[in-house]
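What follows is chain A.
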Amino acid sequence: MKKVLLLAYKDLRSDARSKEIVPAMAVFSLCLTFLFSITLPDGAGRAPLPVPVAGAASVRELAGTYLWVSIFFASIIGFGRTAASDSQGSRIEGLLLTTVDPAQIFFGRVAANFVFLCLVEVALMPFFILFLSVPASLLWPELLLIALLTNAGLAATGSLFGAASQFARAKDLVLPLLMFPIMLPVVLGASRLTSQLMSFGSVGPEARWFILIGVFDIVLLGIGAVTYEFVVQE
Partner candidate 1 sequence: MKSARLTPLALLASAAMLAGVFAIFFVMPDAEPPHGIVYRIIFIHVPSAWIAYLAFAVVLVGSIAHLRNGSKKMDWLAHASAEVGVLFTAICLVTGMVWAKPLWGAFWVWEPRLTLTFVLLLIYLGYLVFRAMGGDQERTSRIAAVIGITGFATIPLIHFAVDWYRGHHPGRAVIRPGGDFQLEPEMVATLFAMVAVFTVLYATLLALRIRLAGTAAQLEALR
Partner candidate 2 sequence: MTHVQYLGIAFGLVWIGLALYLFSIARRQAKLEAEISKLSARSPNGSAGGLD
């Protein structure tokens, strides 16, 4: 079973398209981050405040949110593309004709999308740190955990809904429309955790968000594994 999973995963990854998709996603998220960062005051990510200003959105809060909004939009673009290339290439029909379990095709797709997101974030992070003057020591290592959990959620939802949106008329509109409300727990969680990290260097009381995002990941992966075949068959 593991072997098939790895096979599907490798198959999707070594795809020529991965060379186009990751740079496109990265540049797009870079543009968004740049645009958002311009609106924030200089050194927005620097020295943490001892206590966030009550009643006003801390600049750090906004910065943390902007990062994940950029990633979210980049993921919509990227996953729309990977799903489109899946359905155009009839790759899935081919795989289904063999004895591969649809759930494994799904996990393969999720794994590939997950990796794409990680690559995009690796490319994006230096600029995020640069534009906002965030001391990297504040972010590491918790940001890694935040990113891994968030990417899993984005990839799971994006793989399922990406495939689903291929059969609607305005595909590129349907995917963000569907994904946005569903992804709210993940995007909000990642934003709050990152902002907390930037403000205090540790997540402290906000650690419960990790559980929420984790549960979300499990639920979405589970639903995707069970329902993917209904989405792609025929």
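The set was built so that all candidates are chains of the complex that A comes from, given by their letters.
FYI, a contact is a pair of C-beta atoms (placed from the backbone, for glycine too) under 8 Å apart; a residue touches a chain by one contact, two chains touch by 3 or more; residues count from 1.
Since we're looking at a predicted model, the values are computed, not measured.
Participant: Could you sort through 1 or 2 and say which touches chain A in this complex?
Facilitator: In this complex, the candidate that touches chain A is number 1.
Participant: Would you tell me which residues of chain A are touching candidate 1 in their complex?
Facilitator: Answer in residue numbers: 157, 160-161, 164-165, 167-170, 174, 177-178, 180-182, 184-185, 188-189, 192, 208-209, 212, 215-216, 219-220, 223, 227, 230-231, 234.
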